[in-house]
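Complex shown without one protein chain; remaining protein chains in place.
Just so it is clear, A and B label the chains in written order, and each chain counts residues from 1 on its own.
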Amino acid sequence: MRVSLGALSKHLGGELVGDAQATVSRIGPLESADAQTICFLSNPRYQSQLPASAAGCVIVGPGLRDAAVARGAALICADPYLAYARLTQWWAAQTRGVPIPGIHPSAVVEPGAWIDPQASVGPIAFVGAGARIEAGAVVGAQAHVGVDAMVGQRTVLKPRVVLGDGCCIGARGIVHSGAVIGADGFGFAPAKDEQGGHWEKIEQLGAVVIGDDVEIGANTCIDRGALDDTVLEDGVKLDNLVQIGHNVRIGAHTAFAGCVGVAGSARIGRHCTAGGGAIILGHLEIVDHVHITAATVISRSIHKPGQYSGMFPFDDNASWEKNAATLRHLYTLRERLRALEKKT
Amino acid sequence: MRVSLGALSKHLGGELVGDAQATVSRIGPLESADAQTICFLSNPRYQSQLPASAAGCVIVGPGLRDAAVARGAALICADPYLAYARLTQWWAAQTRGVPIPGIHPSAVVEPGAWIDPQASVGPIAFVGAGARIEAGAVVGAQAHVGVDAMVGQRTVLKPRVVLGDGCCIGARGIVHSGAVIGADGFGFAPAKDEQGGHWEKIEQLGAVVIGDDVEIGANTCIDRGALDDTVLEDGVKLDNLVQIGHNVRIGAHTAFAGCVGVAGSARIGRHCTAGGGAIILGHLEIVDHVHITAATVISRSIHKPGQYSGMFPFDDNASWEKNAATLRHLYTLRERLRALEKKT
Partner (left out) sequence: MRVSLGALSKHLGGELVGDAQATVSRIGPLESADAQTICFLSNPRYQSQLPASAAGCVIVGPGLRDAAVARGAALICADPYLAYARLTQWWAAQTRGVPIPGIHPSAVVEPGAWIDPQASVGPIAFVGAGARIEAGAVVGAQAHVGVDAMVGQRTVLKPRVVLGDGCCIGARGIVHSGAVIGADGFGFAPAKDEQGGHWEKIEQLGAVVIGDDVEIGANTCIDRGALDDTVLEDGVKLDNLVQIGHNVRIGAHTAFAGCVGVAGSARIGRHCTAGGGAIILGHLEIVDHVHITAATVISRSIHKPGQYSGMFPFDDNASWEKNAATLRHLYTLRERLRALEKKT
């Protein structure tokens, strides 16, 4: 695809400085750009790459206007990172095929399911009895939509998604391949017997309820509630391989990176974030605007917005071994220090 | 569904105090209950919610009998949490459809597979040559059962499960969607070459052998053994996104929460538990009745029952940064303390 800077600036807004007839055919990073590449620069840390870049056009904020214009064509936008996001959306819409509404002959649709004529059901998909698919939804190849499940308008279930019985997802959602929504929560009661005891299953009678504009990563799991539902509010974004336990509630516009795990019944606020591999234990509360550093374990409720961290700092193996061995006696060290303080 | 307290107490046992003709139509939490809700109270911590609850009936233990009866109808059971588990099981059996034995026309069954006439094979399932499916087993939509695999009586493979060639699972098991049983263990021998070396694959010739009454979570992986088999004994419960390496042995009635990882050849005892995100390294032994706290890394064998922990305590980011920086010099601190002690 080849597009003129004038057409782009018309779509994205902002002020174009340079030849509106000039064209670009690729979005790319600043350091490997050529004359056919449009780039963006939002982080001032990378400003030093600007003068030498061969990019056909650079999207910058007002603060970098002079530096950008000195180099060549520039599109000045209030928020260049957001303009870049919208550019990728526009680009994808132009270059990728739009899913065609309809039902693939290989799909399995159970009697009683209601599918809007504008919806699209992919090859080898499975749609359970009583399921409801709204106009413009796309159900990917080999996806499985359970009994009485609901898929909102223009939501896309990618190939091989499982949406369990009675679970629903709102409008404009994206669920990536391999995600499992609505498996049983992990609930068992200990029962005594002559062999030293066993686990008695607690049937999970709730469902999963997901709002609008939610994105769910590949192979991520969201368990159904035990009695009430597990809830993801509007605008939540989950990366790949995330585990959400039963009866968790995640507030609107909260985003979790890959491999995050949230144990059952945790209640997480709005506009929170968690870095990759963070773990949030069960039955605790986190207020709005809490940001959790990667690989941090949240073991009690957080009542104040802010950034929270707790990872062991890595080191070369020999140094780590010495420090870790000492850490196992840290309490004793404190006692010894206390004794010394009394003495002197 | 609407059911009388008399019918419930007949099924669950225990002593009903209150009107046996009164009905409930929902199981729910104490704090949001109405007159049509039956609740349970097993943790004394929540006892304060009891007087104000509008629940139609509360299941309690003998110790809370007076408090419960003062409020309204109550079912007094020796173990109220276990009674609750059995109530959910009974409820699910009444309200959810029972899978109908038979083979869905979309399923793929290879020649040589033996399927009991009472077994149920779901839509778009795949059953390999020589596979054996026992009476009452349910193989879900788009599940894949490999060559010579075996599924025991009344075991349920949910949609999109993979049970690899030669792997078997006993009776009354539940395997949730996306679980992969019998992928290759991770085994490679380093080989020298002119380019600085490469990895030579060690073919994984063992299988996975799973006992009776085992539940396996969504997207959990259990690798086949290298030479011998990977073994899960009876009653093991694994949550979602758990990784079990090759040749691991997990003792009966052990339960692991989400995101736990167990490296190859670890031998874990009976009646153990591990919290979410715990990691157990390879080639070590853990005795019966060991309980591992969430996010703890078990790096050597454990010979004594008990609770074991090892997570970095989280803090606000600024405090964590100061403490983590000091931790990298902890060994030196100890040396300085020792020097001071000698001096004074």
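We adopt the following convention: a contact is a pair of C-beta atoms (placed from the backbone, for glycine too) under 8 Å apart; a residue touches a chain by one contact, two chains touch by 3 or more.
Keep in mind the model is a prediction, meaning the values are calculated, not measured.
*Asks:* Just to verify: which one of A:C57, A:I250 or A:M311 makes contact with the chain not shown?
*Replies:* Candidates A:C57, A:I250 or A:M311; residue touching the omitted chain: A:M311.
*Asks:* By the contact definition given up top, give the residues of chain B that touch the hidden chain.
*Replies:* Where chain B meets the chain not shown: residues 108, 124, 126, 142, 144, 146-147, 160, 162, 164-165, 178, 180, 183-184, 186-191, 195-205, 219, 221, 223, 226-228, 241, 243, 245, 259, 261, 263, 277, 279, 281, 293, 296-299, 306-313, 315, 319, 322-323, 325-327, 329-330, 333, 336-337, 340, 343-344.
*Asks:* Name every residue on chain A in touch with the hidden partner chain.
*Replies:* Here the touching residues of chain A are 27-29, 32, 79, 81-82, 84-86, 88-89, 91-92, 95-97, 104, 106, 123-124, 141-142, 158-160, 174, 176-178, 213, 215, 217-219, 235, 237, 239-241, 252-253, 255, 257-259, 270-271, 275-277, 294-295, 311-317, 320-321, 324-325, 327-331, 333-334, 337, 340-341, 344.
Rule of thumb we're sticking to: only the chains that are shown with their structure count from here on.
*Asks:* Taking the mean of the CA coordinates per chain, how far is chain A from chain B in Å?
*Replies:* Measuring from centre to centre gives 25 Å for this pair.
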